[in-house]
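Every protein chain but one is kept in place in this view of the complex.
Chain naming follows the written order as A and B, and within any one chain the residues start at number 1.
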Amino acid sequence: MAKRFEKVLTDSSTNYYLESWQIDSSSFPEFKGRQWRITKFVLRGGRQHGVDIVEIDNGQMTVTVVPTRGMNILKACTNDAVLGWSNAVREVVHPAYIQPESRGGLGWLEGFNEMMSRCGLESTGLPGTDLIVDNQGNKKTVTLPLHGRISNSPASRLWVEVELEEPCRLTVAGEVPEGRMFGPSYLLRTAVSTVPGTTEFTISDEVQNLSAVPQEMEILYHCNYGPPLLGEGARVVVPYRKVSARDEHTLQDIEKWDTYGPPEPGFVEHCYFLTLHGDADGRTAVALVSPEEELAASIRFSLEPLPAFTIWKNTAAEADGYVTGLEPGSDYPNSRQFEREKGRVVQLEAGESYRAELSLALVRGKPEVEALCDEIAALGEGKESEVCERVDPELSPM
Amino acid sequence: MAKRFEKVLTDSSTNYYLESWQIDSSSFPEFKGRQWRITKFVLRGGRQHGVDIVEIDNGQMTVTVVPTRGMNILKACTNDAVLGWSNAVREVVHPAYIQPESRGGLGWLEGFNEMMSRCGLESTGLPGTDLIVDNQGNKKTVTLPLHGRISNSPASRLWVEVELEEPCRLTVAGEVPEGRMFGPSYLLRTAVSTVPGTTEFTISDEVQNLSAVPQEMEILYHCNYGPPLLGEGARVVVPYRKVSARDEHTLQDIEKWDTYGPPEPGFVEHCYFLTLHGDADGRTAVALVSPEEELAASIRFSLEPLPAFTIWKNTAAEADGYVTGLEPGSDYPNSRQFEREKGRVVQLEAGESYRAELSLALVRGKPEVEALCDEIAALGEGKESEVCERVDPELSPM
Partner (left out) sequence: MAKRFEKVLTDSSTNYYLESWQIDSSSFPEFKGRQWRITKFVLRGGRQHGVDIVEIDNGQMTVTVVPTRGMNILKACTNDAVLGWSNAVREVVHPAYIQPESRGGLGWLEGFNEMMSRCGLESTGLPGTDLIVDNQGNKKTVTLPLHGRISNSPASRLWVEVELEEPCRLTVAGEVPEGRMFGPSYLLRTAVSTVPGTTEFTISDEVQNLSAVPQEMEILYHCNYGPPLLGEGARVVVPYRKVSARDEHTLQDIEKWDTYGPPEPGFVEHCYFLTLHGDADGRTAVALVSPEEELAASIRFSLEPLPAFTIWKNTAAEADGYVTGLEPGSDYPNSRQFEREKGRVVQLEAGESYRAELSLALVRGKPEVEALCDEIAALGEGKESEVCERVDPELSPM
């Protein structure tokens, strides 16, 4: 195992918490030429007061992790581009201000502005009623709110790891519990890591069912991109097996499913449910390519834990969120009741863990973008692919 | 433009926040004879832990602004009187403890104890269901909670301005966003200002629709007074065009609409909906006159942005809130659905701003109170006025 430096920043079990902390490559002079810095600080003012932030600056890209919001990724910036987006929510909202069940289960939207918002773990999709088992063993109808609760759950443990051997991977790791008496109890262990000098970072997740009884679980990685990646003429490049419009509204423009228009005030979202091809090991890649084809954002992941891929196209005005979401998931962001009916909800035995890993990158330069597109094309080469001409009742509640 | 001193106290966009700060007239020796002080501090303990307060002491009156609660005014005190009131809510409650949709949409009442609580901006009135447009462009029924969300929204930006020329106006200004993805996005810019040596302060508001699509907006200034202004025999003096009881219960005592009784345990509120006369420029004034007619609280405002005036008479026991509300509003505090039906909801185009300004004063001395009453009487002189003998279905849902 690699030699490494470790530093705990938060551990609620021992009541340990560092408000601010910093480390950088100058502390490790044996690794010449690598420049990086990891900074922990707390946001102040407005709805963001008290929100913990960890920035990982790997010398090329700064990845901003939000431990207070379930270890979501706020944004990833290089000196010439940003992976992320903006909308009416301009602060990094503290969970104390979020009531997920408000506005008919849409309360999550009051804090939604991150580059990667993790949806789950009890449910990931649209708000809807579902049956749970209450303390008396009776079925009880409750509202499962939009995109679940994990994004508004703070990490109970947070630490930093630095590999002291090449490639000197930098890691910010956290544990986020989502649990209650008489209900599911999950522990998300997540690590966000990057290698100095790259424009890539990896999210490695393990979700464990801490309960002694089986539990359902859903997870979806809501990865969101605005300009400069998104723009008129941008396109999504995916090794698709099947593309289905979520609804009739989306179906009307089905032929434009993989391209984007300019910001358009009042645009109503289009949403596509896909299955993808992968390589022999079940690994796949998707990309958003900028209009000039000089930039791309890619996501690499395995299909086995993440078989469902959703594209969210919301080319509204920039003030209202000009954004697209590329969303690998354990299933589709419909109500849990519908996803269960279709057999897509993950079942975790007592103590069992689910694992998923995503690598997100910014690719710069026309040749590099072209190579990425070629790689993705190769994943689907010679395999069947279909763009559905109707809304598929297996994927969309009617 | 006047020379002025400016100091930012909070700016969440730059993660800037001053926990405590103070400035007073001794810093500006060129203005002899003016004594004033502005103090920023944070409340501690109980439900008020973490609430920001700014006190503007202008030498005669201290106005207490609550940036954490949407720049509401907690109270305004002189050495012999207070504009404000008390009830079961004794702390300045942090929004983290408020769930507006709880108790059937009445959660707002758990933090209600301010002299001026701003209601709005998505809705101002009684809780009720209404249709919103969700992310898929579908109509969705949601609960709009009592008096909206702006009172439980913290300022993202807070600053102080001091005019360095006569009259040396002192200003505490803030920006309070109310927005979400897939919903209205407003920015309230508000300034609370006062001139040293006076017993008056002004609230100057601008509400901008930050969205690229039109939005509805409602606003109401819930200005609340208890003793010593309110007491048995106190009366409200307004240049009314028409006074309507909100409901049959209020109608029973309609002839006493402008006078107040003593505290009465179990008193059920009376509520009146009014239209007012103004001067040639559309400016008007209202007053609450104390029983001895030695004190009055006045509010001056323009009728164009604030055409609807509500009187709330709640002469319950002091422990339960012995209070009256004088409430200039863009419309009446009914459900938004009803107000829309009656054509009273403000419509803001993309980027458009709504502006309103109120000046609130304490008037001391019988001659001064008499002069104020004469001034108000003159506004209505020779114009029609009516106290309705029935509940008006244009103003009250049946």
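A few remarks follow.
Methods note: a residue touches a chain if its C-beta (ideal position, glycine included) is under 8 Å from a C-beta of that chain, and two chains touch if they have at least 3 such contacts.
Just so it is clear, the model here is predicted, and its values are computed rather than measured.
Remark: the omitted chain is touched by one listed residue; of A:Ser25, A:Gln48, A:Asn72 or A:Gln99 this is A:Gln99.
Contact with the undisplayed chain is limited, among A:Pro154, A:Pro196, A:Pro239 or A:Pro333, to A:Pro154.
The hidden chain makes contact, of the residues A:Gly50, A:Pro265 or A:Gly380, with A:Gly50. Residues of chain A that touch the chain left out of view are 10-13, 15-17, 50, 95-96, 99-101, 132, 134-137, 140-143, 153-158, 177, 179-183, 185, 210-213, 350. Take chain B: the residues that touch the chain left off the picture are 41, 43-49, 87-91, 94, 96-97, 99, 101-104, 106, 109-110, 112-113, 247, 249, 263, 265-266, 268-269, 271, 314, 316-321.
Here, only the chains that are shown with their structure count from here on.
Each chain gets one centre point, the mean of its Cα atoms, and the points for chain A and chain B are 42 Å apart.
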